[in-house]
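One chain of protein is taken out of this complex; the other chains stay put.
Right after this comes chain A.
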Amino acid sequence: MAPHKTTLDDDGDDAMQDVDSMQVDSVGADEKTAVKDELEHMFDDDLDDEPMVDASNIYKNNSGKANTTAISDILSTNPSDPQIMLQFYSRLFPWRQLYRWLNHSDLPSTDFAHREFAFTLHNEAYLRYQSYPTFETLRRDVLKLNPSRFEIGPVYSARPRDRKQVQKGSFKPIEKELVFDIDLTDYDEIRTCCSKTKICIKCWQFVTMAIKVVDVALRDDFGFQHIMWVYSGRRGAHAWVCDKKARKLDDGKRRAITAYFEVVKGGSQSGKKVNLDRPLHPHIRRSHDILKDDFRQNILENQDPFRTEKQAERLLQLLPDRQLNEALREKWDSTIERPSSEKWKDIDALAGSGASKTIIPKVLLEHKQDIILEYTYPRLDAEVSKHLNHLLKSPFVVHPGTGKVCVPIDISKLDEFDPDDVPTVTQLLKEIDQWKNPVKKEEDGDNSISRVSDIDKTSLKPYHDLFSRFVQKLLNAEKSVNKKTGEIKTEGMDF
């Protein structure tokens, strides 16, 4: 009902009206062109005149011959340089896997054909309701439009491009992956190492902690299995829950899951932000058990959030007992900038030494648990998860600001993930240039070189393999579900 920056329900329809006029699918006579355009896409199997080839031709012409160090020569180091992006999308982007992932099958289906794609162009124009019968057509459009990024929306009841042709009211979102967005902006009030768009390995730990908690809950509590975590390219991560059941959830049920994960509550004025009933819900109990060691290391040691007097006062505000607070304040006044980990220990030490006559140990313990959760429990951007028709940046897109590729995160090696190690687009293109066939057997000759794909020449390969394995598992599960329902049907026939 309200205009929101990315929910873009019915308002979003015209959010791009400026662009619509230059796009084929606006209104009136243009609709015919739209249909024609669609048909062209559909029957266009001719890959010969693909921009990919054009692009490498340009480069070949410039450099004189193939596979030399020329790519990086002709490209500036600005990652959002349209030329660099074009090279990336034509040579490295995993189109086929993306298609299989969204289509849930190798055979063409409406899961892909009715899926909305939205492009942000380099002039900031935003193009919504694009749809494609195959990945080749999607790829061709991306190379033609060369967007600075693109997003994935829901599967609709009809092809999003045809939305104006279908009867009003019958064009509706049907399904979409359940998505979560963790962004460090939501942690700004508690992270001390960086602010705004900056990020380092210390504050990345907020994201790591959030992923741990959300991932295990999605699996053990909600029973989901196909969960892909993706680095968002700068300072956060996205989760794509791809189970069939997750994709079919309506807004109400998405809201319920989001609320299940809402523990840190309140705006800038609401004081203590975690106030939980006891005994703790098993989900919170487990989260707390996971997070309490991280709290010591990542928060007390690395973030050191209670060091200054003002910061320490914030800690005292969260504690329950006035007499204990007096004693703590007195102790901390004499030692300037005592580290947070020491201050945290002081709480129990002073409480144990009888500094307060009014303290109730159980209440203190509960408040300490609340504090741990306030500083470590996931802070999700709820609006992203609540709505079926919310768009989210596609995996493997290049972040236009950092040049980093939005790579999937290997959850089994979550602790090793460092956003600094994520390859940038310029780095990847350089890797292609510098790649040399490691097994230089003369008998293989030129043939072996031509067989190695561009992805395999770069550090994108492990991420690509991770994605492929994820997609394959999803497709296998999808197949067995279909088979099962098929079996049930035949059984029913026998009766």
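In the analysis below, a residue touches a chain if its C-beta (ideal position, glycine included) is under 8 Å from a C-beta of that chain, and two chains touch if they have at least 3 such contacts; residues count from 1.
Convention: contacts and distances are computed from a predicted model.
J.: I want to check something: the complex is missing a chain, and I'd like its UniProt protein name from "DNA primase large subunit", "DNA-directed RNA polymerase III subunit RPC3", "UDP-N-acetylglucosamine transferase subunit ALG14" or "DNA repair protein RAD51 homolog 3".
T.: Answer from the UniProt record of the missing subunit chain: "DNA primase large subunit".
J.: In the whole complex, not just what's shown, which of A:116, A:136, A:151 or A:186 touches the removed chain?
T.: In the full complex, the listed residue that touches the missing chain is A:186.
J.: If I consider the whole complex, including the chain that's not displayed, which of A:179, A:249 or A:315 touches that chain?
T.: Of these options, the touching residue for the absent chain is A:249.
J.: At which residues does chain A meet the chain that is not included here?
T.: Against the left-out chain, chain A lists 1-5, 10-15, 17, 124, 185-186, 188-189, 220-224, 245, 249, 252-253, 255-257, 259-260, 264-273, 277-285, 379, 382-383.
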